[in-house]
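I'd like to ask you about the structure that follows.
In this view, the complex is presented without one of its protein chains, the others remaining in place.
So, chain A:
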Amino acid sequence: MTGMSARALARYEAMAAQARRQRRLQTALPWIVIIGMFLVWEFSCRVFGISEFILPAPSRIFAAGLRWWQPLMWDSLDTLKTTMLGFAFAIVAGVLLGVAIGSSTMVYKGLYPLLIAFNSIPKVAVVPVLIIWFGIGMWPAVITAFLISFFPIVVNVATGIATVEPELKDVLRALGARPWDIIVKVGLPRAMPYFFASLKIAVTVAFVGAIIAESVAPNSGIGRLMMVASSRFDVPLVFAGLIVTGAMGIVLYLIAEFIERRTTGWAMRGQDQNLAVGG
(Lines give C-alpha, C1' and ligand atoms only; values in the text may rest on other atoms or scores of the structure.)
Protein backbone atom coordinates (compact mmCIF):
# COMPACT_ATOMS: atom_id res chain seq x y z
CA MET A 1 0.00 0.00 0.00
CA THR A 2 2.54 2.51 -1.12
CA GLY A 3 1.63 6.13 -1.51
CA MET A 4 -1.06 5.99 1.14
CA SER A 5 -1.03 8.83 3.61
CA ALA A 6 -0.88 8.09 7.33
CA ARG A 7 -4.43 9.28 7.82
CA ALA A 8 -5.80 7.20 4.99
CA LEU A 9 -3.92 4.20 6.33
CA ALA A 10 -5.32 4.71 9.83
CA ARG A 11 -8.82 5.00 8.43
CA TYR A 12 -8.35 1.91 6.32
CA GLU A 13 -7.15 0.00 9.38
CA ALA A 14 -10.15 1.19 11.37
CA MET A 15 -12.55 0.05 8.66
CA ALA A 16 -10.84 -3.34 8.44
CA ALA A 17 -11.00 -3.76 12.22
CA GLN A 18 -14.68 -2.83 12.19
CA ALA A 19 -15.30 -5.44 9.46
CA ARG A 20 -13.44 -8.08 11.49
CA ARG A 21 -15.50 -7.31 14.60
CA GLN A 22 -18.69 -7.56 12.62
CA ARG A 23 -17.66 -10.91 11.17
CA ARG A 24 -16.80 -12.33 14.59
CA LEU A 25 -20.20 -11.23 15.86
CA GLN A 26 -21.90 -12.85 12.86
CA THR A 27 -20.22 -16.18 13.57
CA ALA A 28 -21.09 -16.04 17.25
CA LEU A 29 -24.66 -14.81 16.81
CA PRO A 30 -26.39 -18.14 16.06
CA TRP A 31 -24.84 -19.73 19.17
CA ILE A 32 -25.83 -16.79 21.31
CA VAL A 33 -29.42 -17.02 20.06
CA ILE A 34 -29.65 -20.79 20.60
CA ILE A 35 -28.12 -20.68 24.08
CA GLY A 36 -30.32 -17.71 24.93
CA MET A 37 -33.42 -19.61 23.84
CA PHE A 38 -32.56 -22.56 26.06
CA LEU A 39 -31.89 -20.25 29.01
CA VAL A 40 -35.25 -18.46 28.64
CA TRP A 41 -36.95 -21.84 28.26
CA GLU A 42 -35.30 -23.28 31.38
CA PHE A 43 -36.01 -20.13 33.35
CA SER A 44 -39.70 -20.04 32.32
CA CYS A 45 -40.24 -23.69 33.19
CA ARG A 46 -38.83 -23.16 36.66
CA VAL A 47 -40.45 -19.82 37.45
CA PHE A 48 -43.93 -20.73 36.20
CA GLY A 49 -43.68 -24.30 37.46
CA ILE A 50 -44.70 -25.83 34.12
CA SER A 51 -45.39 -29.54 34.41
CA GLU A 52 -42.80 -31.80 32.86
CA PHE A 53 -45.65 -33.57 31.10
CA ILE A 54 -46.55 -30.38 29.18
CA LEU A 55 -43.13 -28.80 28.54
CA PRO A 56 -40.03 -30.31 30.11
CA ALA A 57 -37.17 -27.95 30.93
CA PRO A 58 -34.02 -28.23 28.75
CA SER A 59 -32.05 -29.60 31.69
CA ARG A 60 -34.54 -32.49 31.96
CA ILE A 61 -34.42 -33.04 28.22
CA PHE A 62 -30.63 -33.24 28.20
CA ALA A 63 -30.73 -35.59 31.17
CA ALA A 64 -33.12 -37.87 29.29
CA GLY A 65 -30.94 -37.61 26.19
CA LEU A 66 -27.87 -38.61 28.16
CA ARG A 67 -29.63 -41.50 29.79
CA TRP A 68 -30.94 -42.89 26.50
CA TRP A 69 -28.01 -41.80 24.39
CA GLN A 70 -27.52 -45.19 22.74
CA PRO A 71 -31.02 -45.73 21.32
CA LEU A 72 -31.09 -42.02 20.44
CA MET A 73 -27.88 -42.36 18.46
CA TRP A 74 -28.84 -45.58 16.67
CA ASP A 75 -32.30 -44.34 15.80
CA SER A 76 -30.93 -41.01 14.60
CA LEU A 77 -28.44 -42.79 12.38
CA ASP A 78 -31.27 -44.93 11.01
CA THR A 79 -33.32 -41.85 10.24
CA LEU A 80 -30.29 -40.14 8.74
CA LYS A 81 -29.70 -43.14 6.49
CA THR A 82 -33.29 -43.33 5.21
CA THR A 83 -33.42 -39.56 4.79
CA MET A 84 -30.21 -39.41 2.80
CA LEU A 85 -31.27 -42.32 0.61
CA GLY A 86 -34.62 -40.68 -0.19
CA PHE A 87 -32.90 -37.35 -0.65
CA ALA A 88 -30.37 -38.85 -3.07
CA PHE A 89 -33.19 -40.30 -5.18
CA ALA A 90 -34.90 -36.91 -5.04
CA ILE A 91 -31.78 -35.16 -6.34
CA VAL A 92 -31.37 -37.54 -9.28
CA ALA A 93 -35.06 -37.59 -10.25
CA GLY A 94 -35.52 -33.90 -9.46
CA VAL A 95 -32.65 -32.73 -11.64
CA LEU A 96 -33.64 -34.98 -14.56
CA LEU A 97 -37.28 -33.95 -14.46
CA GLY A 98 -36.38 -30.32 -13.77
CA VAL A 99 -34.18 -30.24 -16.87
CA ALA A 100 -36.93 -31.83 -18.96
CA ILE A 101 -39.61 -29.46 -17.69
CA GLY A 102 -37.42 -26.37 -17.86
CA SER A 103 -36.19 -26.96 -21.39
CA SER A 104 -39.33 -28.26 -23.07
CA THR A 105 -42.65 -26.46 -23.09
CA MET A 106 -44.33 -29.72 -24.11
CA VAL A 107 -43.11 -31.57 -21.05
CA TYR A 108 -43.94 -28.57 -18.88
CA LYS A 109 -47.52 -28.31 -20.16
CA GLY A 110 -48.01 -32.05 -19.94
CA LEU A 111 -46.54 -32.81 -16.52
CA TYR A 112 -46.92 -29.73 -14.39
CA PRO A 113 -50.60 -30.15 -13.41
CA LEU A 114 -49.91 -33.74 -12.40
CA LEU A 115 -46.90 -32.68 -10.34
CA ILE A 116 -48.92 -30.02 -8.54
CA ALA A 117 -51.60 -32.61 -7.80
CA PHE A 118 -49.00 -35.02 -6.39
CA ASN A 119 -47.46 -32.33 -4.25
CA SER A 120 -50.84 -31.36 -2.83
CA ILE A 121 -51.42 -34.84 -1.43
CA PRO A 122 -50.48 -34.94 2.27
CA LYS A 123 -47.64 -37.41 2.51
CA VAL A 124 -49.02 -38.85 5.77
CA ALA A 125 -51.90 -40.19 3.71
CA VAL A 126 -49.53 -41.95 1.34
CA VAL A 127 -47.59 -43.84 4.01
CA PRO A 128 -50.27 -46.55 4.58
CA VAL A 129 -50.31 -47.20 0.84
CA LEU A 130 -46.53 -47.47 0.81
CA ILE A 131 -46.70 -49.95 3.67
CA ILE A 132 -49.16 -52.08 1.72
CA TRP A 133 -46.79 -51.99 -1.24
CA PHE A 134 -43.42 -52.37 0.45
CA GLY A 135 -44.27 -53.77 3.90
CA ILE A 136 -43.01 -52.40 7.19
CA GLY A 137 -39.34 -51.55 6.87
CA MET A 138 -37.11 -48.76 5.76
CA TRP A 139 -38.60 -48.34 2.26
CA PRO A 140 -41.79 -46.48 3.20
CA ALA A 141 -39.62 -43.92 5.02
CA VAL A 142 -37.15 -43.64 2.13
CA ILE A 143 -39.97 -43.12 -0.36
CA THR A 144 -41.79 -40.60 1.80
CA ALA A 145 -38.54 -38.61 2.18
CA PHE A 146 -38.13 -38.82 -1.60
CA LEU A 147 -41.71 -37.73 -2.35
CA ILE A 148 -41.59 -34.74 -0.06
CA SER A 149 -38.16 -33.42 -1.07
CA PHE A 150 -38.48 -34.09 -4.80
CA PHE A 151 -40.87 -31.28 -5.66
CA PRO A 152 -38.82 -28.23 -4.58
CA ILE A 153 -35.84 -29.57 -6.55
CA VAL A 154 -37.88 -30.04 -9.73
CA VAL A 155 -39.46 -26.60 -9.50
CA ASN A 156 -36.17 -24.83 -8.85
CA VAL A 157 -34.11 -26.59 -11.52
CA ALA A 158 -36.93 -26.04 -14.03
CA THR A 159 -37.13 -22.35 -13.11
CA GLY A 160 -33.37 -21.92 -13.47
CA ILE A 161 -33.36 -23.46 -16.90
CA ALA A 162 -36.56 -21.85 -18.16
CA THR A 163 -35.41 -18.35 -17.19
CA VAL A 164 -32.10 -18.43 -19.10
CA GLU A 165 -31.78 -15.06 -20.85
CA PRO A 166 -32.59 -15.46 -24.57
CA GLU A 167 -29.41 -13.49 -25.38
CA LEU A 168 -27.28 -16.16 -23.70
CA LYS A 169 -29.01 -18.84 -25.75
CA ASP A 170 -28.52 -16.81 -28.92
CA VAL A 171 -24.79 -16.67 -28.29
CA LEU A 172 -24.69 -20.45 -28.58
CA ARG A 173 -27.43 -20.80 -31.18
CA ALA A 174 -25.60 -18.39 -33.50
CA LEU A 175 -22.69 -20.85 -33.47
CA GLY A 176 -24.92 -23.72 -34.51
CA ALA A 177 -25.09 -25.31 -31.05
CA ARG A 178 -27.49 -28.21 -30.59
CA PRO A 179 -30.24 -27.95 -27.95
CA TRP A 180 -28.31 -30.38 -25.76
CA ASP A 181 -25.20 -28.13 -25.91
CA ILE A 182 -27.31 -25.21 -24.76
CA ILE A 183 -28.68 -27.18 -21.81
CA VAL A 184 -25.23 -28.38 -20.73
CA LYS A 185 -23.30 -25.16 -21.28
CA VAL A 186 -25.91 -22.57 -20.30
CA GLY A 187 -29.03 -24.13 -18.76
CA LEU A 188 -27.45 -26.36 -16.12
CA PRO A 189 -24.80 -23.95 -14.83
CA ARG A 190 -27.39 -21.20 -14.81
CA ALA A 191 -29.75 -23.44 -12.77
CA MET A 192 -27.11 -24.34 -10.15
CA PRO A 193 -27.86 -21.50 -7.72
CA TYR A 194 -31.55 -22.42 -7.94
CA PHE A 195 -30.68 -26.07 -7.42
CA PHE A 196 -28.68 -25.39 -4.28
CA ALA A 197 -31.35 -23.08 -2.92
CA SER A 198 -33.79 -25.97 -3.34
CA LEU A 199 -31.38 -28.45 -1.72
CA LYS A 200 -31.40 -26.43 1.47
CA ILE A 201 -35.18 -26.70 1.58
CA ALA A 202 -35.31 -30.27 0.33
CA VAL A 203 -32.80 -31.67 2.82
CA THR A 204 -34.79 -30.36 5.77
CA VAL A 205 -38.19 -31.51 4.47
CA ALA A 206 -36.69 -34.92 3.65
CA PHE A 207 -36.31 -35.37 7.41
CA VAL A 208 -39.95 -34.46 7.87
CA GLY A 209 -40.91 -37.14 5.34
CA ALA A 210 -38.78 -39.85 6.90
CA ILE A 211 -39.99 -39.12 10.42
CA ILE A 212 -43.64 -38.98 9.34
CA ALA A 213 -43.29 -42.47 7.88
CA GLU A 214 -41.44 -43.73 10.95
CA SER A 215 -44.20 -42.45 13.21
CA VAL A 216 -47.06 -43.86 11.14
CA ALA A 217 -45.35 -47.23 10.74
CA PRO A 218 -43.04 -47.45 13.74
CA ASN A 219 -40.25 -49.79 12.72
CA SER A 220 -37.03 -47.94 13.40
CA GLY A 221 -35.64 -44.43 13.47
CA ILE A 222 -36.10 -41.36 15.57
CA GLY A 223 -39.79 -41.20 14.64
CA ARG A 224 -40.37 -44.61 16.19
CA LEU A 225 -38.33 -43.63 19.24
CA MET A 226 -40.54 -40.60 19.79
CA MET A 227 -43.71 -42.69 19.35
CA VAL A 228 -42.51 -45.22 21.90
CA ALA A 229 -41.41 -42.51 24.30
CA SER A 230 -44.73 -40.70 24.11
CA SER A 231 -46.69 -43.90 24.63
CA ARG A 232 -44.67 -44.29 27.84
CA PHE A 233 -45.37 -40.63 28.71
CA ASP A 234 -41.62 -39.98 28.64
CA VAL A 235 -42.06 -36.42 27.36
CA PRO A 236 -38.42 -35.34 27.97
CA LEU A 237 -37.24 -38.15 25.68
CA VAL A 238 -39.74 -37.06 22.99
CA PHE A 239 -38.25 -33.59 23.17
CA ALA A 240 -34.72 -35.01 23.10
CA GLY A 241 -35.67 -36.73 19.83
CA LEU A 242 -37.03 -33.46 18.44
CA ILE A 243 -33.85 -31.61 19.36
CA VAL A 244 -31.59 -34.26 17.81
CA THR A 245 -33.68 -34.07 14.62
CA GLY A 246 -33.34 -30.29 14.54
CA ALA A 247 -29.57 -30.58 15.03
CA MET A 248 -29.26 -33.08 12.17
CA GLY A 249 -31.27 -30.69 9.99
CA ILE A 250 -28.86 -27.85 10.75
CA VAL A 251 -25.82 -30.01 9.99
CA LEU A 252 -27.18 -31.12 6.62
CA TYR A 253 -28.23 -27.57 5.80
CA LEU A 254 -24.70 -26.37 6.54
CA ILE A 255 -23.20 -29.07 4.33
CA ALA A 256 -25.51 -28.05 1.47
CA GLU A 257 -24.59 -24.41 2.02
CA PHE A 258 -20.86 -25.18 2.06
CA ILE A 259 -21.08 -26.99 -1.29
CA GLU A 260 -23.19 -24.15 -2.65
CA ARG A 261 -20.56 -21.55 -1.73
CA ARG A 262 -17.82 -23.58 -3.29
CA THR A 263 -19.58 -24.20 -6.59
CA THR A 264 -21.71 -21.14 -7.26
CA GLY A 265 -19.58 -18.32 -5.89
CA TRP A 266 -20.27 -16.32 -9.06
CA ALA A 267 -23.92 -15.95 -8.07
CA MET A 268 -23.18 -14.93 -4.48
CA ARG A 269 -20.70 -12.14 -5.22
CA GLY A 270 -20.70 -9.20 -2.93
CA GLN A 271 -22.29 -10.97 0.01
CA ASP A 272 -19.02 -11.62 1.75
CA GLN A 273 -16.93 -8.87 0.30
CA ASN A 274 -15.30 -6.74 2.90
CA LEU A 275 -12.11 -4.84 3.45
CA ALA A 276 -10.27 -7.61 5.21
CA VAL A 277 -10.55 -9.76 2.10
CA GLY A 278 -10.12 -6.97 -0.43
CA GLY A 279 -6.91 -5.62 1.12
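Quick note on the criterion: contacts are C-beta pairs under 8 Å (C-beta built on N, C-alpha and C of every residue); 3 or more make two chains touch, one makes a residue touch a chain; residues count from 1.
Heads up, the rule we're going with is that contacts and distances are computed from a predicted model.
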{"item": "Protein that the absent chain corresponds to, by UniProt name, given \"Peptide/nickel transport system permease protein\", \"ABC transporter ATP-binding protein\", \"NADH-quinone oxidoreductase subunit J\" or \"Inner-membrane translocator\"", "value": "\"ABC transporter ATP-binding protein\""}
{"item": "Hidden-chain contact residue, picked from the options A:L172, A:I201, A:V228 or A:L242", "value": "A:L172"}
{"item": "Touching the absent chain when the full complex is considered, from A:W31, A:F48 or A:W266", "value": "A:W266"}
{"item": "Chain A, residues in touch with the chain not shown (by the definition above)", "value": "165, 167-168, 170-177, 181, 185-186, 189-190, 192, 264, 266-267, 269"}
